[in-house]
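Coming up: chain A.
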Amino acid sequence: MIPLKYYLILSAAFFSIGIIGVLTRRNAIIIFMCIELMLNAVNLTLVSFSSFFGDSSGQIFVFFVMAVAAAEAAVGLAIIIALFRNKLTINVDEVNIFKW
Partner candidate 1 sequence: MTTYDLIFYLFALIILVSAFIVVAARNIIYSAFSLLFTFFGVAGIYVLLNADFIAVVQVIIYVGGILVLIIFGVMLTNKITEVEIKTESFQVLPSIIISGIIGGTLVAIFTKTNWKVAEPQILDKTVTEIGRFLVSHYMILFELAGIILLVALIGSVMIARKEKLETEEVEK
Partner candidate 2 sequence: MIPDYLAEFFGNKFIGYLIAAALPLFLWILPYALYAVYAERKVSAFMQDRIGPNRVGPKGLFQTIADILKLIQKEDIVPASADKPLFVMAPYVIFAGTFAAFAALPFSSIYIGSNINLGVFYIMAVSSFSVVGILMAGWAGNNKYSLYGAMRSVAQIVSYEVPALLAIVSAVMVIGSLNLNEISEMQTAYFWNWWIFGGPVVGIKKFLLIIPMTIAFIIFFIASLAEVNRTPFDIPEAESELVAGFHTEYTGMKFAMFFLAEYGNMFVVSAISVSIFFGGWQSPFGYLGNSLGISWLIPVEQVFWFLFKGSLLVLVQMWLRWTLPRLRVDQLMTVCWKYLTPYAFINLVLIGIITLF
């Protein structure tokens, strides 16, 4: 039986990889993917707590996180596409003016 700690360490490592991606990449879509990675890492923690504490409330939180992530994916990609249409780039360091 794998102890709870292993699951938590896995999700911590997973989360840190997501952080590296958000901080280093220039492309907005990859940053977006890395945010999904971080959300997944948090979900993993919630589910492992829920399973080891024998309480299914944790799984319901995950359910809501997924609903919000789906909404976020739709809006985020819409913003990225609108950005691309106006600026012809989705590199975050090139989008640095307040208005155009």
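Keep in mind how these were chosen: all candidates are chains of the complex that A comes from, given by their letters.
Points worth noting:
Following the convention adopted for this analysis, a residue touches a chain if its C-beta (ideal position, glycine included) is under 8 Å from a C-beta of that chain, and two chains touch if they have at least 3 such contacts; residues count from 1.
Everything numeric here is computed off the predicted structure, so don't read it as measured data.
Here chain A touches, in this complex, candidate 1 (chosen among 1 or 2).
Chain contact summary for the complex, chain A toward candidate 1: residues 1-10, 12-21, 23-27, 29-30, 32-34, 36-37, 40, 43-44, 47-48, 50-54, 56-57, 59-60, 62-64, 66-75, 77-82, 84-85, 90-91, 93.
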